[in-house]
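Every protein chain of the complex appears in place save one, which is left out.
Right, subunit A next:
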Amino acid sequence: MKRKLEKCMMLSMAACLLLGGCQQQSGGGAKESSSEAKEQITITYMSRFANEEEPDSKYYMERLAKFQEENPDIKVEDLSVVELDAYKTKLKSTVASGKPVDIFTNYGNNDIAEWVESGVVKDISDIISAEDWNGPAGDGIYESFNYSARGIDGIYGVPTKVLANMLYVNTRILDECGLKTPETWEDVLEMTPVLKENGYIPMALGAKTKGRVCHWHTLLALQMWGMEFKDDLVSGKEKWTGDKMMEVINTFKSFIDQGVFGEFAISDDATAHEARFINGEAAMMMDLSVVIPQMKSSKDYDSIKVTRMPYFKEHPENKNLWYISMGDAYSITVDKDSPKYDAVVKLLKFMTEEETYKEQNELWKGGVFPMDVEINKEGTERLMQEYMESFAKKSGGCDELDVYFEMPNTQDVVRNEMQTLFAGREPDEIAAAIQKELDNYQNNK
């Protein structure tokens, strides 16, 4: 038995050696032929487009595959990850190790501020101002990727998405309760007791997802005090504990106390709040345009409409200010003198050129993009049309207020504190906690 085993082992070792030798020989042959062909350049790419279940993710994955087909001399090593925490961890690890990803997606502002300051992320202003640039251009598009307030010139990212919150309304529920689509927040407060009596959540909100809470906070602040308030807050002219901000937070708290978001908003995350609206449990919700395709799964689809968010009667001048974020922007880390530079820029242009948005426009039958795209209204999905019509009337907007601050963890601090509004904490405590963190940062700078 032992001898048989030894014989088997000898034979398998011989087979391995033989196969290894053959492979080396063929590998050597391949090397000889490839050296004659153009040298292939490998670049690294990272995004959150890695989930084929999500339509926009799938689109960008296919777009990347198309780039590789059309450019066999460029090999793209795709390191994409869907989940945000995992994405941030992986991305930061590559930067810390000294080998940052050549081209990656981000949300600008504080997301990459330190990397811009350290010179890791490169200025692409000469790329986007060149004559052959075919991607997004125009006022406001690059605001989140402009760090001139920090004394740094240049543009550091090209956005691929415009994320803007709109009001989704289930008119069947409103009709059932004898109500109309609200124009103002005062209308919403009047409707709330009626909707609650009939067993509906007036406005779905997944407060477990902290970001959604801050989208609301930002929207209310803009609608109360306008765009100047954001600048004054960031510059320190206005404080979180000041009268204006306290009025914003107190108003938000009063909405919660009056049941505008239902009783258990703190237990729902963003997915749950969308589900509540789609299932007909909530009369309204604030959400991005990316959820429009999901509305088709609702039995109330024909009764759902999309419109701009309500406004305050006292401040009609701010009614067309929106919460807007430029999302999933591409940034690069490759120097101009690097042999990979041309390949990386080629990929950047390919993923952000006009054709990208035209194709998406055809796929989704409409949309809001970071550049003007000729839209064929025939065939545009109804909700998307309503969305685009409302969006066209916007007068301005900004991202979450917390992303504009210099302190790196402002967003986390504000999101953590704001969420506690839904857990019964008092507005003045929340404001004081946020202001304290900001003051500590300034004092220790």
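Convention: contacts are C-beta pairs under 8 Å (C-beta built on N, C-alpha and C of every residue); 3 or more make two chains touch, one makes a residue touch a chain; residues count from 1.
Here is the rule we use: contacts and distances are computed from a predicted model.
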Query raised in the report: What protein name does the UniProt record of the undisplayed chain give, "Tryptophan synthase beta chain", "Raffinose/stachyose/melibiose transport system permease protein", "CoA transferase subunit A" or "NADH dehydrogenase"?
Result: "Raffinose/stachyose/melibiose transport system permease protein"
**Report entry** Hidden-chain contact residue, picked from the options A:T89, A:S254, A:N279 or A:S297
**Finding:** A:T89
Report summary line: Out of A:T171, A:N320 or A:N409, the sole contact with the unshown chain comes from A:N409
**Report entry** Positions on subunit A where the hidden chain makes contact
**Finding:** 85, 88-89, 92, 95-98, 100, 114-115, 118-120, 208, 210, 263-264, 266-267, 408-409, 412, 416-417, 419-420, 422-425
